[in-house]
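Apart from one protein chain that is not included, each protein chain of the complex appears where it belongs.
For chain A:
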């Protein structure tokens, strides 16, 4: 964590913003601040006020608890999907980079096929196959983020596998699982972490896009994309439906990207000596 001590204020702000969003969502949801997000408690399309700090939607539901739920849904889905991506991309990237040969070719061709699909088209295709909902959202994020991360991890694995200490380990008779765990993965962890942050911001955007098109989370569950989709119809008549989730979405993506940049800058001096 030496990079953290060197991190600038922007990186720290990004992480702080993310922490605040997670905290707000968890505290708001756990303590039921603002009430039940699905309960139709107030007048329809009431503007922000004392009773409903962020107003109410077209069914008379308070927007505050729906926003808490929406932040949690979006961050949770995106994070889970990116974790899956990280595991799969690491396995595929290392296999392709370290083992190479026909296995590497197959992996590269597969990710190129996935890469060739426009993002939202791929997401809609997934939603059509598995049905709209959380599963479709997660599968879409994984399929959209996996090609880039796999290629980057593969490139890094190729570089690391040519290092002297890896060669020494091979000569000394170490088996490939040991080389993988003891030598490759520690060197690749920084690359994976940086790519993970970028994948997270892409994941949030994909979730927003899918929910905006109606293929994401299903009502009454809210997510940032779903809230914006529902509110977009009322952009002029009830702008509060879009403003709050829109700002949160922008802040979340900005914070993740800023943090990711800081992470890359912090880890790069070490990587620059040896990795891509």
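Simple rule for what comes next: a residue touches a chain if its C-beta (ideal position, glycine included) is under 8 Å from a C-beta of that chain, and two chains touch if they have at least 3 such contacts; residues count from 1.
Assume contacts and distances are computed from a predicted model.
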{"item": "Name per UniProt, for the chain absent here [options: \"Insulinase family protein\", \"ABC transporter substrate-binding protein\", \"Ferritin-like domain-containing protein\" or \"Carboxymuconolactone decarboxylase family protein\"]", "value": "\"ABC transporter substrate-binding protein\""}
{"item": "Candidates A:28, A:55 or A:225 - the one touching the absent chain", "value": "A:55"}
{"item": "Among A:132, A:147 or A:209, residue touching the chain not depicted", "value": "A:132"}
{"item": "Absent chain, residues of chain A that touch it", "value": "13, 38-40, 44-45, 47-48, 55, 58-60, 131-133, 214, 218-220, 232-234, 236-240, 242-244, 247, 251"}
